[in-house]
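Below: one structure in structure tokens.
Shown here: the complex without one of its protein chains, the others still in place.
For chain A:
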Amino acid sequence: MSAQLAAYSTSTGEAFQFWVLGTVAVLGALSTVFMKRAVHSALSLAGTMIVLAVFYLANGAYFLGIVQIVVYTGAIMMLFLFVVMLVGVTAADSLKETIKGQRWLALLCGVGFGVLLLAGIANASLKDFEGIGQANANGNVEGLAALIFTKYVFAFEITGALLITAAVGAMVLTHRERTERAKTQRELSEERVRAGKHVPPLPAPGVYARHNAVDVAGLLPDGTPSELTVSKTLRDRGQVRDVSAEALSDLRALEQRAEERLERTEIDSAPFKRTEEASK
């Protein structure tokens, strides 16, 4: 980075890079907000962060550019993806508004805020750019280190405490203490027999229905689905597919067809002619 950066305007190459990658960054940010699935949001946010890393490098912040890629796209976004896998896939984002008109109001607020912010920047007198060349003369990392370990050393120490607290907090929040020993299979079966309810293994899903997928409940002899046949996880997620109505409607259609056919043979196809005329 030479003293050229001190000029009020940047090189053409940087301008081109800014306009191309800036568009990508804004598109990525927009799709972070408007993508329906959390996974897609996370991926577009990762793209935006990579573009920002390139901008840091272009602005002479070499250390931050690399840290941005390593910490943000490498660690934080992967953590997000892990949590999305743990949580988000089942928790479909319902698009129904709970507060009426909230979305439009929020959009209005956003646009107003953006206009205020951009107008504020446009009004500020940001005329002279010193350029980072002078400060980076002895190397960016060395310059940063000199600042962090002298002027900002207290903040740096506190940062260490913050990181340790965060790590401990995350472990406390997600860790569940097992207070008693896990029951063995024998104990579980003895308990089942003693309680006297449902001693044999649980029935398989879909055996009495026409489907044999795991999410289809088996039908009891009277045609109602049996909750017992579907695994508890699927029941909790509300992903049990009920096909009993389907089977009944199939049966009804079959009966109706049979009746029609019987009628036709009995009453000499009088309604049949009428339908033919109607179709003409």
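The rule we apply is simple: a contact is a pair of C-beta atoms (placed from the backbone, for glycine too) under 8 Å apart; a residue touches a chain by one contact, two chains touch by 3 or more; residues count from 1.
To be clear about the criterion, contacts and distances are computed from a predicted model.
Name of the non-displayed chain as stated in its UniProt record, restricted to "Acyl-CoA dehydrogenase family protein", "Heme exporter protein C", "Glutathione import ATP-binding protein GsiA" or "NADH-quinone oxidoreductase subunit K": "NADH-quinone oxidoreductase subunit K".
Note that of A:20, A:163 or A:254, the residue touching the chain absent from this view is A:163. Checked against the hidden chain, the listed residues A:79, A:199 or A:228 yield one contact partner: A:79.
The chain not displayed touches chain A at residues 5-6, 8-10, 14-15, 18-19, 22, 25-26, 29-30, 32-33, 38, 41-42, 45, 48-49, 52, 55-56, 59-61, 63-64, 67-68, 71-72, 75-76, 79-80, 83-84, 86-88, 91, 93-94, 98, 103, 106-107, 109-111, 113-114, 117-118, 121, 126, 128-132, 134-136, 140, 143-144, 147-148, 151-152, 155, 159, 162-163, 165-167, 169-170, 173-174, 236-237.
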